[in-house]
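Got a structure for you, written out below as structure tokens; questions coming shortly.
Yeah, one chain of the complex is gone here, protein chain that is, but the others are all in their spots.
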Amino acid sequence: MKSDRIKFLVFALVVLLMPLPLSGGYLTNVLIFVGINSVLALGLNLLLGYAGQISLGQAAFFGLGAYGSGVLTTAYGLNPWLAMIAVAVCVALFAFAIGFPVLRLKGHYLAMATLGVGVIVNIAFNETVDLTGGPSGLSGIPNLSIGSLTFDSDLKNYYLVWVFALGMILLSLNLVNSRFGRGLRAIHDSEVAARVMGVNARLMKVQVFTLSAFMSAIMGSLYCHVMTFISPNSFGFHFSVELLTMIVIGGLGSVYGSILGALLLTMLPEMLRTFQDYDIIVYGLLLITMTIYLPGGLVEGIPALFRRLVPAKKVTEGSDA
Amino acid sequence: MLSLNGIGKRFGGLTALEGISFNVGKGSITGIIGPNGAGKTTLFNVATGIYPPSCGAVLLEGKDISKLPPEGRARLGLVRTFQNIELFGKMTVLENVMVGLHTQSSSGLFACSFRMPWQMSEEKRIRARAMELLDFVGIPELAEVQAGTLSFGKGRLLEIARAMALEPKLLLMDEPAAGLNSSETAELADLIKKIRDLGVTVALVEHDMDLVMDICDQLVVLNLGTMLAEGTPRQIQDNPAVITAYLGEE
Partner (left out) sequence: MELLNQVTQFVISGLATGSIYALIGLSFAIIFNSTGIINFAQGEFVMLGGVLTIFSLNVLHLPLLAAILVAVAVTTVIGLVFERLAIRPLKNATPLMLIIITIGASILIRGLVMLLWGKDTQALPAFSGTDPISVAGATLLPQHLWIFGVTVLVIIGCRLFFNHTISGKAMRACSFNRRAANLVGISVGRMVLFSFVISAAVGALAGVIIAPLTMTAYDVGVMLGLKGFCAAIMGGMGSGLGTVLGGLILGTLESLGAGLISSGYKDAIAFFILLLILFIRPQGLFKKGETERV
């Protein structure tokens, strides 16, 4: 319990001090997106890694958040903060409503249904040209501001995004180590047994689905104000798969794993500029090899590797069988 | 306590159960026995709500619960264990029991994520109660072990602790002695009696005749999906129909 608190404080401190050595450079910009992707991955991980329910349509909730805020602030001139809250609540309600029929499905069928929702939403972004600008995107979205402080530089946006991200990470950490989180993990391990224990599996699955949609929508709003320009391509099936790859790499069922995965997968393409569109080859290979050889992700794999490389002196070989 | 009235269950064209009616008396230990394929596990699943019955009704303390899902029945005090032990393998032993205390706590999504004070004290209470239950079944030292790594015998004890966490009025056990060695079975018999002494009614489906004859007050014999006999262990032992059913199978 206490060590969890300390771990989070150290993490938060690292995040908050990070920009100092970077002095607002290019890396700060990349780290903004690490923050956004961390929360998106975390939302998916609560659903998939904890409750065991897959979603291939997470990008849609992210997109709805971004477009909701984008349209409300540009076309209707709504206060961005107000728009953010309104949009997040609407997206959560939408997720709650479709959650009941969608989450009655299991496994492959659930994957297909969430994928279907994602594709339909993406088509809507492309086709409602009057509202969203269609494939050419929506531009001129204002930056967020508090009083006279406008979030218009990478450094300011870094703190903006990461304050939100840290908040959501803390809440998620609380959640997974509570009655609710235990219920989710129980559903994952054996839904029948969980229901016999009186866990309302149907409702809890919808609740966590709604929560992940809410988190994604908030990040979508932040994204659109940071970027000031959005287009449907950022919210397609490809991005949903990218989020999936992040948590598979980082570690299913691990809060910090989600962040690690988001960090790696956001930094990697930036480091390897030459890869460009071919990053999907890397994602594909990672998804397959990780699932086969390291299903626990890096958060489990790295400590395991350490143990193997630095053989504890007390434990001699063969005694760990 | 629990009454089954004319229960029938068909899977497609196959009739698994037909015309099953009996009562489980309050405070008793009732055994349901029968040769392989007699329909014991199916009956169990109907009673606990995994399958709806094709006809007939399941009554708990006179209330019709035939249409309730498993979680609804659990809230009313009807709790089961599984033949193949369905533990939450990736969670610790203590957490497994804490899931069993789910119905005895109420913190939801918001209270949990914001760590409301009442949620924290509830968490403390649940944890203490879970430890008590591990003490009751005799495995408090395993609290922080991952449940998936337990031996079958210890897993069975954990499953019983978890079931007891729901404060059952009626505990249904599906072949509790399956996979246990003789000393573990003896421990189990003591534990089941201890549970009955707490005022919990117990019904179990079981193959182990010695165990059943030792602990049960009342027996129900199934064969080929129908009821063959009902009575005290002594009456059943002397029942010719039961003897033929068992010998005929060999």
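First chain written, first letter: the chains are A and B, and each begins at residue 1.
The rule is short, and it goes like this: a contact is a pair of C-beta atoms (placed from the backbone, for glycine too) under 8 Å apart; a residue touches a chain by one contact, two chains touch by 3 or more.
All values reported here derive from a predicted model rather than from experimental measurement.
Considering the whole complex, the hidden chain is in touch with A. Note on the undisplayed chain: of the listed residues A:31, A:64, A:115 or A:246, the one touching it is A:115. Considering the full assembly, A:126 is the residue among A:126, A:143, A:177 or A:190 that touches the omitted chain.
The residue touching the chain not shown here, chosen from A:5, A:104 or A:307, is A:104. Listed residues A:35, A:52, A:198 or A:257: the one in touch with the omitted chain is A:52.
Think of the hidden chain as still there; on subunit A it touches residues 48, 52, 54, 56, 101-102, 104-109, 111-113, 115-117, 119-120, 123-124, 126-127, 237, 241, 244, 248, 277-281, 283-288, 291-292, 295.
Going forward, only the chains that are shown with their structure count from here on.
The touching residues of subunit B, counted against subunit A in their complex, run 48, 50, 69-71, 74-75, 79-80, 82, 86-91, 95, 98-100, 102-103, 105, 107-109, 112-115, 119, 122-123, 126, 162, 165-166.
The residues of subunit A lying in touch with subunit B in their complex are 171-172, 174-175, 178-183, 185-186, 188-190, 192-201, 207-208, 211, 253.
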